[in-house]
Every structure is written in C-alpha cells, then in structure tokens.
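A single protein chain has been removed from this complex, and every other one stays in its place.
First chain written, first letter: the chains are A and B, and each begins at residue 1.
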Amino acid sequence: MADTPIDIDHVAKLARIDLTKEEAARFSAQFSRLFEFIKELQQLDVSEIPATAQVIPLHNVLRDDELRPCLSREEALENAPDRDGPFFKTPRILE
Amino acid sequence: MKTGHEIREAIALKQRSALEVAQAALRDAQALEPQLSAYVRLTPERALARAQKIDDAIAAGKDPGPLAGIPVAVKDIFCVAAEITTAGSRILENFRSPYSATVVQKLEDAGAVIIGKTNMDEFAMGSSCENSAFFPTRNPWDTTRVPGGSSGGSASTVGAGTVPIALGTDTGGSIREPAAFCNVVGVKPTYGRVSRYGLIAFASSLDQAGPMTADVRDAAQTLEVIAGHDPLDSTSVDTAVPKYSTFLRSDLAGIRVGIVAEFEEQIGKSDQALAALYKAAYADLERLGAQLIDVRLPHARYGLATYYLIAPAECSSNLARYDGARYGCRVEDGGDVFAMFERTRAAGFGDEVKRRVILGTYALSAGYYDAYYGRAQKIRTLIKRDFDEAFATCDVIACPAVSCPPFELGAKTADPVAMYLMDYFTIPMSLAGVPALSVPAGYVRDLPVGLQIVAPAFEEAAMLGVAHAYEQATQHASKRTPLVAAGRAS
Partner (left out) sequence: MSTRVTAPEEMRYEPVIGLEVHAELSTKSKMFCGCRNEFGAEPNTLVCPICLGMPGTLPVINARAVEYLCKTGIALGCSIASHSKFDRKNYFYPDMPKNYQISQYDMPLTTGGIVTLPSGKVIRLNRIHLEEDTGKNVHAGGRMAGAEYTLIDYNRAGVPLMEIVTEPDIASPEEAEAYLVQLKAVLSYLGVSDVKMHEGSLRCDANVSIRPVGSTVLGTKAEVKNMNSFRSVVSALRYEIERQEAALRKGERIVQETRNWDEGRKLTYSTRSKEQAHDYRYFPDPDLVPIALEQVTIDRWRGELPELPLAKRERFAARYGLGEYDAAILTEDSRTAEFFEAVVAASDEPKAAANWMLNDVPRALEKHSLTLATSPMKPAQLAALTHLVKTGGVSGKAAKEVCEVIVVEGKDPQAIIAERGLSQVSDERAIAQFVDDVVAANADSVASYKSGKTKALEFLVGQVMKASRGKANIELVRSTLQKRLG
C-alpha cells in the first residue's frame, strides 16, 4: 500500500519538522495516492523541453544601491518570541 | 446585494457617509459570524478611522479615490501594518506585521475601508477552508457546506453581501473555486500583473492576488487599483494597466470562445447536472454572439501532478522561515535550537502544510530533483504551450471552474487527493500564468456554481469583457439570495 518512495523520517529531518510515528505512517499512506498521479508524468518525453524557469519572460530586474528606511530596533524585536536586550534569543546551538 | 460601485457613488454623492457604511458592514459581519465564521478578526478601529478620513476628504472637496468608502475584506494572507496576520496558521497566530502588502496599501490609498481579515486554508493550502488552524468557514448558501478555498472567508463574506469586495489569492484555484462556490466573481490575474510584496508566500511562481466581488464591474475597478508594477516585487511586470472597467461588453459579437475538449470530457464524468449547466452557459455565450471553437489542452491532465510537485517544492522553501526564532509562536523543551525548530514547526503547522512541506522537500532533494521538480517544470512548459496554441484560434476559453457544487464539510477531508482534484480545472491556468476568472453561472441542486473564463497573458480586459456580457445577460447571482445574507440577520 505504501507505494511512496519517500523516506519520511529523513525528509522530515531535512525539513525540521518533528513528526510523530502516527503522522509519518499516515502521510506515507496518503502520499502513495498522489504518487499514482506523479508516476504518470514519467510517461512524457521531456528530453527536448526546456524547464519553465519563470512563466513571465523578465530579466535584469535590479535596484539602485540606495538606502530605504529600515525598522527601529524595537519594531524589529516586537515579534521576537524571546530576546535579550538588543538581541534575538534562541536556545543554544549544539554541533 | 449592493455592489462596490453603487456604494462608492452613494458616498460620493453624500447620500450615505463612509462611516455609516463601515459601521453597517461591521455590524453585519459581526451578526453573521456565528453562522459563517468568515473572519479571523475584524478591524473596527482601523475601519472607522479610515472611513472618517474619507468623509473628511469628501467634505473638503478632495477626491477620495476610486474605491472611496467601499468596505472591503482582506484574506489573512496579506500583511496589514499594525494588525495581526496569521495566514490561517497557529505558527503566526500572534504575528503583528510592521508593514502592509503593496496591494493593501493600494486599496487603502484608493479609499477602500478594510473591515477585517478573512479566514483561509492554512498558508493557502486547501480547497475548502477546512485546513484553517482556527475554524472552518461556511458557505452562505448552505452552512453545512464549504465555501471553497483557500480564499474561503473572502468568498463567504462577499457571497453573504457583507462587503462587495474582498481580496483573495489564487495559486492553483484558490480564488476561482471559492468564488464559484459562493456565487461571486473571482479573478486570478496574469502572473506578474499584481504585486506579491506582502502576500505571505505559498508557491512563489504561482501565487497571485486578486479581487473577489459582487459583480464583474467591481472586479474590473478593483483590478485597476491593485494591478501594476511594484519595485519591491522583482516578478511584477512593468506594463501599463488598462482601464478595465471601460472594456465591459454587453454582447460577444466577433468573440471566439474556445471550448476545451478534454475538460468537457472530464466534467461529463464528474457530475451530469453540472455538465449540462456548463453546456447551457456556452449556449448563452453563443446567443450573445460568440463563436464557439473547439480547442485542446492535451497536457492539462498532467496539471495536478505537476502542480503538486512544483507548489510543495516552492512552499517547502518558503515556509522554512517559520521556525520560532524571530516572530510567531515558539515551542521550547530544553533542547537545542534545532530541537526548537522541529517542535515549533510540528506544533505550529497543520497536517496539510506538513504533508506539502515534506513532499516538496523530497521533490528537491539530492538525487530526486531531475525526476520530480525538474521534470515538473518541463511539463509546465508543455502546458503553457498548449494555451499558447489554443489562443491562436480563440480570444478566450470558457470552461468549468469546479467539478461539483459546494460539498459538505468533512466530505473530502479523509483523502487529500480527493481535495486536490477540486483544482483540476483551475490548476493548468496557474501553471501557464494566464489570467482566469469565475463568474456565477447558475445553480445545481440549488447550490451555486461558477463558469471559468480564461484569457491570454495580460488580456484581462478581454476576459472581464466576456464575463460582464455573460453576467448582464444571465443575472444568475441576483436571481437568488443566499441563506445567510447581509441585512437579513436576526
């Protein structure tokens, strides 16, 4: 039934989402349905087809090197779930 | 149902004050909330302050703007300065944006009065509004049924007549499908026509903001205001915005309307009554003078799979920033910062979001890019080419917006793919980047459905023109009143 090629535990780690075993199993089953459609894509010969990099043919959209108003520190930190003085604060980095 | 242009005229002529209109809309919204749950939050202070400014401007003889005094609702995916913007998600349930989206700024500069932020599927992922982290919104035509999604709240509140104009977003059908379900007009502009700055990103190469309105004229006037180049959005196009409201036709003489063979075959399999309704709609177009042309979109059937690789891939990257470090909710448990990321995202994202982020991460991951995301982007090229070829023989395409009338809450939540199939007729236009709208087309088993009109890139004028003619001739929306309607609340 679980005909998905996805190694859900590995991918969830890459995506930094802590999945429960139940979620992993449930999603796996749900993906298999979608992959029935996705498999159909393999039927098409796209070897000569260019990828749609963007659907509108724009290029060279650049801005001048000018200053724009930035946020005050209080505005920047207003939504911070945790802060220490002028800094954003998070738990430690373990490497 | 009062339209925006009627309200604006009444205010300009001082027959009503903007303040009075805003107060009425807020009262209405409040009164209908128990039945509809269309709003995440109302913004009464903002609304009344702005309405007062409009009245002051009018009293001083100044031009208050093309949308002056019109009460509008804005999908909670648009950042509004100083207000909470949630994107329908727990992970942002306390996020107060320091800036406003460009389209919001444009609406307010044009005089529109924002009365609230509407409910939506979380991060725009869904077709029923049932994926909102907070509560599902209901359809004003039958409150046991969904309003569609992801712009369900916007569709519901316009459908109920509380406001004549709401902003929604469309990535794979999220304006058109709810508009079809709630008997309102919903427009997805050409990709790049409207700025995405301030629109919380789901799939960057597909997202577009657009109006959901009481009638086609309102949609045209709103689009005139919100469309246009934005230096803050590198993907917004720098071409002139036509005065769309001057292109609203009353007949379709000389217009070639493409009918898509593959779609007609598909709708025939889905719902007979609906297929018959669409056939009647095409006949109406013909009666108005249009010439019906057979066209083909042979790769449209791959749209679903293509979309469900591209959109999740882009969203997996776009949603990486929601980690509890700088804003939004955070869950800590004494572990390190990566544990905090993982717990926060596990708690803050709903099932559908998690599914798509995981799917998207996989589609981009080492060794799989070419098979999935890379391949999907090539098939996207094929789908786009289909439209280019079709439009060589017709001016617009007419086709179904939905494969069934509004379904009951819970009917499609067991199987995600059943829900994905709701976007079957709307996804190909998003992939091709072409503009498309839904306009009320009648009722199936007493439930509203919409007709989709599609045009070539940047030909919104043609699309709106055809829709207007159809709307004026058939008057489907004005023929009936929804079960839950503004001014009828007791």
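Some points to look at:
Please note the rule applied: contacts are C-beta pairs under 8 Å (C-beta built on N, C-alpha and C of every residue); 3 or more make two chains touch, one makes a residue touch a chain.
In this text, all values refer to a predicted model and were calculated from it rather than measured experimentally.
Touching the missing chain, out of B:282, B:338 or B:443, is residue B:338. Here one chain is not drawn; of B:170, B:323, B:423 or B:471, the residue touching it is B:323. Chain B residues in contact with the hidden partner, per the touch definition given at the top, are 78-79, 85, 87, 92, 95, 97-99, 101, 196-201, 203-205, 231-235, 313-314, 316-317, 320-323, 325-327, 337-338, 341, 361, 364-366, 369, 373. Across the interface with the omitted chain, chain A contributes residues 13-14, 16, 53-54, 58-73, 76-77, 84, 86-93, 95.
Methods note: only the chains that are shown with their structure count from here on.
In the complex of the two chains, the chain A residues touching chain B come out as 6, 8, 11-12, 14-20, 23, 27, 30-31, 33-34, 37-38, 40-42, 44, 46, 49-56, 58, 61, 63, 71, 75, 78-82, 88, 90-94. Interface residues of chain B facing chain A in the complex, by the touch rule stated above, are 94-96, 98, 190-192, 205, 231, 234-235, 237, 299, 302, 304-306, 308-309, 316, 320, 323-330, 332, 334-343, 345-346, 349, 351, 354-355, 357-359, 361-362, 365, 371-372, 374-382, 384, 415-417, 420, 431-433, 457.
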